[in-house]
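Only a single protein chain was left out; the remaining protein chains are all shown in position.
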Amino acid sequence: MPEAFPLAGRGTRPDDLVVAVGGLRLGAAGLVVAAGPCAVEGEETFLRTAQAVKAAGAHILRGGAFKPRTSPYSFQGLGREGLRLLGLARRRTGLPVITEVLDPRDVGEVAAAADVLQVGARNMQNFPLLKELGRAGKPVLLKRAQGATIEEWLLAAEYVLDSGNENVVLCERGHRLPGEGERRALDLGAVSLVRELSRLPVFVDPSHAAGRRGLVEANALAAAAAGARGLLVEVHENPDAALSDGAHSLRLEEFQALMGRLGRLAAALDGGLAAPPA
Amino acid sequence: MPEAFPLAGRGTRPDDLVVAVGGLRLGAAGLVVAAGPCAVEGEETFLRTAQAVKAAGAHILRGGAFKPRTSPYSFQGLGREGLRLLGLARRRTGLPVITEVLDPRDVGEVAAAADVLQVGARNMQNFPLLKELGRAGKPVLLKRAQGATIEEWLLAAEYVLDSGNENVVLCERGHRLPGEGERRALDLGAVSLVRELSRLPVFVDPSHAAGRRGLVEANALAAAAAGARGLLVEVHENPDAALSDGAHSLRLEEFQALMGRLGRLAAALDGGLAAPPA
Amino acid sequence: MPEAFPLAGRGTRPDDLVVAVGGLRLGAAGLVVAAGPCAVEGEETFLRTAQAVKAAGAHILRGGAFKPRTSPYSFQGLGREGLRLLGLARRRTGLPVITEVLDPRDVGEVAAAADVLQVGARNMQNFPLLKELGRAGKPVLLKRAQGATIEEWLLAAEYVLDSGNENVVLCERGHRLPGEGERRALDLGAVSLVRELSRLPVFVDPSHAAGRRGLVEANALAAAAAGARGLLVEVHENPDAALSDGAHSLRLEEFQALMGRLGRLAAALDGGLAAPPA
Partner (left out) sequence: MPEAFPLAGRGTRPDDLVVAVGGLRLGAAGLVVAAGPCAVEGEETFLRTAQAVKAAGAHILRGGAFKPRTSPYSFQGLGREGLRLLGLARRRTGLPVITEVLDPRDVGEVAAAADVLQVGARNMQNFPLLKELGRAGKPVLLKRAQGATIEEWLLAAEYVLDSGNENVVLCERGHRLPGEGERRALDLGAVSLVRELSRLPVFVDPSHAAGRRGLVEANALAAAAAGARGLLVEVHENPDAALSDGAHSLRLEEFQALMGRLGRLAAALDGGLAAPPA
């Protein structure tokens, strides 16, 4: 093998990969923010939240239809009904949508409903899923597994790329620390390092690593300062009633305040926030 | 929820689960050893190895047909041809066989060919796969993911149990340490702890954690002394030519020596090695 | 015990601790930057570097006289001669100096020579040293050990506080990740979290965690964005010839550029950089 990462690396194509999504250019200058609830929970609440995050400046709408849950007895997502609501919210807001896919048998259906297909940290090395996503015809956002090396992460991206899909975005989401419960340490130094090694855009999820609401803003600002091209932020209109991840979901007004601070930070360092999708 | 692990725990059924496999009783007294190559590589070599590990006293034959590999450019296993060879070796030796399944779409086919279906550490939280295995009608061996908590491991087992499969065996395989390359620290204290919390049998894989051949025996003896009910040992007739995991595969004569030492240790502590399958 | 951290916590004294050092107010608004070489290597090079980091806007001069080295066969620092050079550079530049102390028997001598006494990550739980520092009469900067919990870190601070020293500054320096060599993941979410739990100022060391020069700036910007009150940056006039830590020491012009970017970031988010020491 002449190069460790023949498709994700910069060996033969040294330029940055830019992934086009609904008028956005992921990986180009300008910070991109995807926001929305952890899970799509119902039509009214999801549409309200979608409009609110758009109004606050979010570029992409996020929401889970298929939820990977540690316990089989926890809420598993609305499934197909969730996909329908994602499509509805996309038409109403004009925002592209990102959602997670867990099962290789669902890839076609999820690809028909969403603009970006998310692979969660637990599935970073779910190779049948990665190969299926290589044939999905939609961009893929690949989260780094907890404790995974950068080599393992980029080789997981190679599975998607080598199966025929050119459009992969990487996303750091944090690593366990002793005694910290649900909080994780984001490996923000990896953002720069991976951008040296690879042409793929790098995003960061500041929400899951926070473990609780009060730490999300610091994570998000730090990630943007570290050079992330985009962020995935969990927002809920009533976190105390959320069916999952309420503890670290921002309230709408907190998300608005965060967008203001992200805009000032991004303007001070680079090209500011990305323009809204056309 | 009256109990954290309603099906894997001991709350309603305090007795040890015993999983019947081809005349063996996994989880009952008597140490069980599964052995064979990492991957099924070809008919002649696999049959020779199968006969040799049986002659050395192995109770179960292991061999991978579908291989999860970090890089898409590494050998991925023989697939269906590997399943055919597993079936052939089972008929020739009379040993039950264990093999890994990666893709929920392959569960039926693998279940038809094998006696125990293995879930690798990377797939411990591959929930669609776990649910499909709940309907497979064959025992499942569930490896613990690196860095996973015991709660996450037992809840992963709950996915299989709750989907209708009563027969789950747990398997510890090690956790990363800094500066140690492919070597892993086996969490052998977890064997006793999980046996307190759960009625499921606990096995250990001493081979992957060793990283190299010279450390496999120490891991295997330690695991047996720690109370493991069974071991999964990688054996290859010519490790230098192995298509995967050659570095930590035992040679046949090393495996014979290990079985001798395991027998003495098991006899000193408990009921010795299990009787061979009928 | 009515509170977990009776002296470091906010229970009885909810206000932020401000540590006065040579005209600076550590912990108050305004980002403070300490900079200088890993080790004091000689008079001329150290004085030149001291003047250069002052000219670039550094608030505090750093330099090691007693160096904790993994191998006994590595350069161990200049010892007392290093302390003399720190004093000389302080007089020439007017900058306060920070240096590490390893041995409880050296505390008096180091306290006579330096303005802030640094406890390295390896010594976070060196309790005789912490107790001696409680009697040193100079502020202490306490680095978090790799893999230490926040509780362990704050209880280590309690040792110093309880021994009679009110002035403790905390400093995060990173945690091991598999496969990453000398690079570490900074736990930047801990900055906000510790500021909630504790009244002590929190600094970050972006240099050691970087492992190599090209990642220091991203770490530093991220740390400032995460709310750190100060940074410790390693700078060397000729890193390739450094006796220790050359790989992640910034060149002078790189440090100048970093100060510019830190200034813009800090101005966008908070009160900008701190004023220079009087």
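A, B and C are the chain letters, set down in written order, and residue numbers restart from 1 in every chain.
One rule holds for everything that comes next: a residue touches a chain if its C-beta (ideal position, glycine included) is under 8 Å from a C-beta of that chain, and two chains touch if they have at least 3 such contacts.
Not measured: the values here are computed from a predicted model.
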item	value
Which residue of B:55, B:177, B:241 or B:275 touches the chain not shown here	B:177
Where the missing chain touches chain C, by residue	1, 6, 68-73, 102-105, 122-123, 125-128, 146-147, 151-152, 155, 158-159, 162-163, 176
Positions on chain A where the hidden chain makes contact	176, 178
Contact footprint on chain B, counting only the chain that is left out	147-152, 175, 177-180, 183-193, 196, 209-211, 214-215, 218-219, 221-227, 261, 264-265, 267-269
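By definition in this document, only the chains that are shown with their structure count from here on.
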item	value
Chain occupying the middle, per Cα centroid	A
Chain B onto chain C, rotation angle from CA fit, given as a multiple of 5 degrees	180
Chain A residues counted as touching two or more neighbouring chains	147, 151-152
